[in-house]
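So that we are looking at the same thing, I have put the structure below in structure tokens.
Heads up, one of the protein chains got dropped from this complex, but the rest are sitting where they should.
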Amino acid sequence: MIKAGIIGSTGYTGIELTRLLHRHPQVELVHTGSRSFAGRPYADEIGSFRGQSDSICIDASIEETARDCDVVFLALPHGIASKQLTEAVLQQSCIIDLGADYRLKSQVEYEQWYGVEHGSPRLLKHAVYGLPELIGRKAISSTNLIANPGCYTTCSILSTAPLVKAGVCDPPIIIDAKSGVSGAGRKASQGLLYGEVNESIKAYKLKSHRHTPEIEQVLTEVSGSKVKVQFTPHLVPMNRGILTTAYIHPSAEASAQITSERIRQLYQDMYREELFIRLLPEGVFPETRWVRGSNFVDIGLSYDERTGLILVVAAIDNLMKGAAGQAVQNMNIRFGFDEVAGLEDLPLFP
Amino acid sequence: MIKAGIIGSTGYTGIELTRLLHRHPQVELVHTGSRSFAGRPYADEIGSFRGQSDSICIDASIEETARDCDVVFLALPHGIASKQLTEAVLQQSCIIDLGADYRLKSQVEYEQWYGVEHGSPRLLKHAVYGLPELIGRKAISSTNLIANPGCYTTCSILSTAPLVKAGVCDPPIIIDAKSGVSGAGRKASQGLLYGEVNESIKAYKLKSHRHTPEIEQVLTEVSGSKVKVQFTPHLVPMNRGILTTAYIHPSAEASAQITSERIRQLYQDMYREELFIRLLPEGVFPETRWVRGSNFVDIGLSYDERTGLILVVAAIDNLMKGAAGQAVQNMNIRFGFDEVAGLEDLPLFP
Amino acid sequence: MIKAGIIGSTGYTGIELTRLLHRHPQVELVHTGSRSFAGRPYADEIGSFRGQSDSICIDASIEETARDCDVVFLALPHGIASKQLTEAVLQQSCIIDLGADYRLKSQVEYEQWYGVEHGSPRLLKHAVYGLPELIGRKAISSTNLIANPGCYTTCSILSTAPLVKAGVCDPPIIIDAKSGVSGAGRKASQGLLYGEVNESIKAYKLKSHRHTPEIEQVLTEVSGSKVKVQFTPHLVPMNRGILTTAYIHPSAEASAQITSERIRQLYQDMYREELFIRLLPEGVFPETRWVRGSNFVDIGLSYDERTGLILVVAAIDNLMKGAAGQAVQNMNIRFGFDEVAGLEDLPLFP
Partner (left out) sequence: MIKAGIIGSTGYTGIELTRLLHRHPQVELVHTGSRSFAGRPYADEIGSFRGQSDSICIDASIEETARDCDVVFLALPHGIASKQLTEAVLQQSCIIDLGADYRLKSQVEYEQWYGVEHGSPRLLKHAVYGLPELIGRKAISSTNLIANPGCYTTCSILSTAPLVKAGVCDPPIIIDAKSGVSGAGRKASQGLLYGEVNESIKAYKLKSHRHTPEIEQVLTEVSGSKVKVQFTPHLVPMNRGILTTAYIHPSAEASAQITSERIRQLYQDMYREELFIRLLPEGVFPETRWVRGSNFVDIGLSYDERTGLILVVAAIDNLMKGAAGQAVQNMNIRFGFDEVAGLEDLPLFP
């Protein structure tokens, strides 16, 4: 039994983490951090916990929280974690950062894409990118600073990595992504009001979404050579779910040998042991409703002989495998628990 | 470990039951019945189970199913169960009927409201109405025929029973109910298409909804004298959730002594031990989002001194406490399991 | 051709007004007021007008606006209009206030329900409540201060007035109301975020919603004696639409003679000439989808002999007959235009 704390427990990601940790067999959730609701019962603010939790919201720093906790989850806007985190904290406690501060390995690139100074660049070298299916459980299990991947990132990377690794892609990889609204957070803003989002779809942050360098960084590592990605996110009127549709030009040399079966084999080889990745049969493609509330990644594949393009569609729940679920998975690995502990819920449909 | 079967496992209620039983620690789900998909893998039809279940859909009768199962859940349209069920089956297996065939004690009333002949009126006397908070666990634990209540019914009854029992209500009790769409089932029909339901709300079946006699039957039992209910259901553009708003005129004699506190006390007295009922504090009222995916019943109360009316608002997840969750709760009671086994999930928000 | 201005033209009501006036055959819209977007092209902010309007947002006072305009529409939060409006302005221009400041005839009641001081109580006597179907076109056509009714109010009053006028109601009249989200305005607030509203329904402001005294004031006038209303609003996950379900106890003397036909006759007598009121046939009840984008009020009626209650269900588009549409209707009456000018659009379905 380890002790866990969450900083930022009343945003959508924080609430989902609280839900998962509340029922995790090996975790005691001792700290539900919230600046806005400090001093108030958590269950008064987040009604789903009424009668189930007597936790009081606390406004405490990372350092204060780490004192009482074996693991601290940070669910904060970018730029805050890097200013508060120190080596001393990392010696005391394992930090799982669901924000962006330690995802990019390059301080320069971080500051360029996020427009803020990085508060602790010296810690970047300690950070392990927490994408277990790709990065390796060994690294995750031996660090105290886990950078939990972005939601779009997770779906984009996992659905294209086998092709990238096999070296069959001509750049750029095109990823047309669609997300439910909870990915944008719980802060009041006109653009996220019901009346603005409902009954509409839009593309946004074309050419400039901050998950782009993150996707490219990891895929470049996987590939061994620089990978470029054309990433276009869209906002869809639904609470949860990310769907990515990737369009991949095979390279000239790969092109001749590509078949649907060979592509499928690449994915099977890479993900055979993965419990959260579900490779759908030929002709079946993911729908976000089939992963809602679960930690699954559903992937569907096809090669279009008519056009010569490879199509990969993938779906995750952005708050689960795209955030809180993956954070718990990383914690499980780090502390030697069963990797699926606390993540066994089946999707909730409808 | 008991063996369970579901007849009608690919409708919304059946899917929810399958989800709950799949992870229930003391149940092995051995039979996922479906006429439409007989012979096909369950997980091929209901994508959330992909990789998690290798069950094949079977089209078997109640009798055939009961042979292999300690408990059989019936998730069927009304009129089918009563034609298939026999004493012999009931001697073999416990039947939990999520349909309407055994809810009304009176054959005449059933045939009048449902417009079909009852196929096995002689079995009505064996049926126990499976509303544990009101009917008593003892009766449930000693029967092999549990009539699982309707979704509107559960919410309406549990939210008004303490007042009815205390004898403070002047008839009729007005219940204005709002339901998500899954309550209407999964059968193709134009009226339930996305384009018809989305961006609209309507009242339907005014004066004539079939849950009316069910509510009246139970409240009359609770009261000791005939209770009349004005029940008006509304269809709301959302997947899950029922909200009922009850308006109650206190009787002349009760009127003088009514206060918010005294009303609240009646609910506390009745539901103190109930794990699934959450009485909200003064001034807080239920929202369906806080019960989604859970077996909770949230109840908020108020007495309006200005108008002299008592207001009771209640929320459930129609597929959980309104159907599958309650059925599992009944099974737990019947087989001596922990009453919350398999029902411990917190609500999924957002 | 008259000149019109809108103060608050970038909220939901203001946008709807702009849409209607933009195409009104006898109106030139010369002023789109907006504090937030002052100096910016209206069509840059409200994309539906792109290429159709070259209006620039202006932050001007009521007085400044009135100088250029024959009619000024105020779409402002309560408390602002009453502080800016003066007799001098009213001599210059006709003011149609879509806010609450001049709806209640009693300053005391206003200050009690709205919790702010009324800035110009001396003007209250000039205000005419702009509900043409009830208040009379004559009064509207001869005033320069029209208090445009609230959205819930319009639907609640029009759907019960014939019964109230006939003196058949025992108090309180119960109105269970359901509204889409646009009624709550366009200001950023966490409670109105997509993720909070979608997939949920709740009751709110029980016993205390500010449209209550407005409904009671008008129905009391209609009745001749004090009418009490139990008004309970609910928030429904949809953009537009209000549905009210009214439950009415007939008075003891009325009770004996009530039939569905006689009730229907009361409505036909009162609304025979009304172009925007559609009385639905026996057994048919309103759905908000059939009025979306139009100025119609759909009303369905029933008498439940079993319970002795009268049921009235009504639907409007809250931004049309509940706000902007009714304001244009009032303008048409005031300036002697055809009452349906600019309001002839059929509902948009789906």
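All chains are identified by letter, namely A, B and C, in their written order; residue positions are counted from 1 within each chain.
Rule of thumb we're sticking to: contacts are C-beta pairs under 8 Å (C-beta built on N, C-alpha and C of every residue); 3 or more make two chains touch, one makes a residue touch a chain.
Model, not experiment: these values are computed from the prediction.
**Q** Which displayed chains make contact with the chain that has been left out?
**A** In the entire complex, chains touched by the missing one are A, B, C.
**Q** Tell me which of C:15, C:135 or C:215 is the one touching the absent chain.
**A** Answering carefully, the residue with contact to the hidden chain is C:15.
**Q** Which of A:115, A:281 or A:308 sits in contact with the chain that's absent?
**A** A:308
**Q** In the whole complex, not just what's shown, which of A:32, A:245, A:294 or A:332 touches the removed chain?
**A** A:245
**Q** Considering the entire assembly, which residues of subunit B contact the chain that has been omitted?
**A** Residues of subunit B in contact with the hidden chain: 12, 181-182, 186-190, 192-199, 237-239.
**Q** List the subunit C residues touching the unshown chain?
**A** Touching the chain left out of view, subunit C contributes residues 12, 15, 19, 22-23, 46-52, 182, 199, 239-240, 278, 280, 287, 289-294, 296, 298, 344-350.
**Q** Provide the residue numbers of subunit A that touch the chain removed from this figure.
**A** So the residues of subunit A touching the unseen chain are 171-172, 174, 176, 178, 180, 195-196, 198-204, 206-207, 228-230, 232, 234, 236-241, 243, 245, 247, 285-289, 292, 300, 302, 304, 306-309, 311, 313, 350.
Keep in mind that, in the parts below, only the chains that are shown with their structure count from here on.
**Q** Take each protein chain as a node, join two nodes whenever their chains touch, and name the resulting shape: line, ring, star, complete or other.
**A** complete
**Q** Which angle of rotation, from 0 to 180°, maps the CA atoms of subunit A onto the equivalent atoms of subunit C, to the nearest 5?
**A** To map subunit A onto subunit C, rotate by about 180 degrees.
**Q** Among the chains, which one keeps its Cα centre farthest from the Cα centre of subunit C?
**A** So the chain farthest away from subunit C turns out to be A.
**Q** Measuring centre to centre with CA averages, how many angstrom lie between subunit A and subunit B?
**A** 37
**Q** Hey, how far is the Cα centre of subunit A from the one of subunit C, in Å?
**A** Chain centroid spacing, subunit A to subunit C, equals 46 Å.
**Q** Can you list the subunit B residues in contact with two or more other chains?
**A** 199, 239-240, 287, 289, 292, 350
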